[in-house]
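Please see the structure below; I have some questions.
Missing here: one protein chain of the complex. Every other protein chain is in place.
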Amino acid sequence: MSGTPKIFATGAGVISPIGAGVDEFAERLYAGCRGAGPSPLLGGDAVACEIRDFTPQQWLGNKGIRVLDRSARLLAVASQMTLSATGLVQPETGEGDPGLGLVCGTMFGSVHSITSFDWSGLTDGPRYVNPMEFPNTVINSPAGQAAIKFKLRGVNSTISAGLISGLYAVHYASEFLIFGRATALLAGGVEELCEESYLGLRKTEALSPRGEGEPFGKERDGVVAGEAAALLMLEAESRVRERGVRPIAQIAGFGTAQDAYKINGYRVRGTGAREAMEQALEAAGIGADAVGCVISGASGSRAGDEMEALSLEALFGARLEGIPVAAPKAAWGECLGASGALSVLAGVLSLERQAVPPTAGFRETPFPLRLSAAPQPFESDYALVTACSCDGGSAALVLKRVR
Amino acid sequence: MEHGTVTAEEIRDEVKRLIAEVTERTPEEIGDTASFTEELGVDSLMAMEVMVAVDKKWKINIPEEEFGQIRNVNDTVSVVQKHLGATA
Partner (left out) sequence: MRRVAITGLGLVTPIGAGRATFWKNVTAGTNGIAPVQSFDTSEFPVHLGAEVRGFDPAPFIQSRPAESMGRGSQLAIAAARLAVQDSGVDLAAYNRRRVGVLMGTTSGEPGMVERYNDIRKAEGLDAVPGEMMPKYPCHVIPANVAIEFDLRGPCLMIPTACAAGNYAIGYAFDLIRSGRADLMLAGGADPFSRITYMGFARLGAIAPEKCQPFDRNRKGMVPGEGAAILVLEPLDDAQARGATIYAEVLGYGVSCDSHHMTAAHPQGDGAIRAMAMALDQSGRTIEDVGYVSAHGTGTPTNDRVEALALRTLFGDRAPRVPMSSIKSMIGHTMGAASAIEAVACSMALHTGVIPPTINFQEPDPDSDLDYVPNTAREAHPQVVLNNAYAFGGNNSSLCLARPV
């Protein structure tokens, strides 16, 4: 795609089970911290990667929080951080930049709000449902609420593609910038922990009974449910120059493919994941030999991790054992629609530090992958970020280092 | 709910609590005659939230047209009293 404008990330914001804000997140990620533990939110003996003692007022002030559900609060916090980091907080007075928008990935979206709203109708009767809760039932509600709160007048899109939603959102936003429909876009994802999605994961035996996600591990037995919001600010090269800001990475290429198999099961021998990776490399204009590290979406899922390992083997061949791989869901759990955005952020940090983060708690893997419970150094300008979803969708994104 | 025993002051306190909640103020900041829309920033969705909460609390049914005429706390207290009287 010669002649296509280059797209850069110019800042980020994150709130996650291992920390809030890019600095704290990075420090704890590289220290091998893990977010799993008892979940006050889910109650009982549930183990999850919960954002404990979440106090949005810390970032958002005391006003305007009441009507936001948990997802909207998480996304608003990540938005506030990203806008502050990039100097794009819109002035209190005036209308706001019509080219500033938001693209948010999510999977279960507003499931808790819509279930609660329906439940109040069932128990109190339709007359007594709270009208203020109705807007929260739509899947794009967190994005819409963030737009109102931060004067984001440009495209306001929500992207749902299961576990690849966050990666897809970054790509979709990049394309909007390339097609000239926006000048600066917040892009990433959000997912909240809630009893509804947790019940689904638990009853389909997707969760690790031990409450320990061991991505790519020999003893892996499922995922730990997580929650997070992560955003990057994306801007085209010309605008980056104009504003005189220093980008943190380039979004260099993206690929996606579908195995069209089941809505809740991996096709272990499917070729979609490998082809998504190949497309991403091609779009970035590089070969597999240029890739310095892999930030994997592996989560501890028995079938999903195997599929991803097989795909990486097929792509890199014998070279795979020399490439540092990190599976950071060991730290933040399975954050569903937010996962991809967290992984992109981990990729950005990896390029900056020239070291991938640890795969926390890593012990042993049956796959020919270079994983470690400690950070692994490398020398390269390119990171490959992968995501494979339980509905057959796969995606990959190539990040390029900015020197 | 024993409708007959609800005093105007109890209604006033509850209405102020509700308005305070939707406008993110303290009940003390809500004046009896302060305009909901102009002084307190109550929009149509917030107003409807208060109406539903009032209906639910006292098991009454204030028609939307009647609620639309309400401008402040004093108006609300009168309307609630009228409907409580009708159901008592």
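Note that the chains take the letters A and B in the order they are written out, and that residue 1 is the start of every chain.
Here is the rule we go by: a residue touches a chain if its C-beta (ideal position, glycine included) is under 8 Å from a C-beta of that chain, and two chains touch if they have at least 3 such contacts.
Since we're looking at a predicted model, the values are computed, not measured.
Touch with the chain that is not drawn comes from one residue among A:R181, A:K218 or A:R241, which is A:R181. Check A:A184, A:A257 or A:M277 against the missing chain and you find that the one touching it is A:A257. Remark: the omitted chain is touched by one listed residue; of A:P91, A:P126 or A:G322 this is A:P126.
Of the candidate positions A:P40, A:P98, A:G317 or A:P368, contact with the hidden chain is made by A:P98.
Along chain A, the points of touch with the absent chain fall at residues 95-96, 98, 101-102, 107-109, 111, 114-115, 117-119, 121-123, 125-127, 129, 131, 134-135, 137-141, 143-145, 147-148, 150-162, 165, 168, 172, 175, 179-181, 195-197, 199-205, 256-264, 272, 275, 390-393. The chain not displayed touches chain B at residues 43-45, 48, 52, 64.
FYI, only the chains that are shown with their structure count from here on.
Measuring from the averaged C-alpha position of chain A to that of chain B gives a distance of 43 Å. Partner chain A is touched in their complex by these residues of chain B: 21-22, 24, 45-46, 48-49, 52-53, 55-56, 61.
Interface of chain A with chain B (complex): residues 62-64, 66, 124, 127-132, 135.
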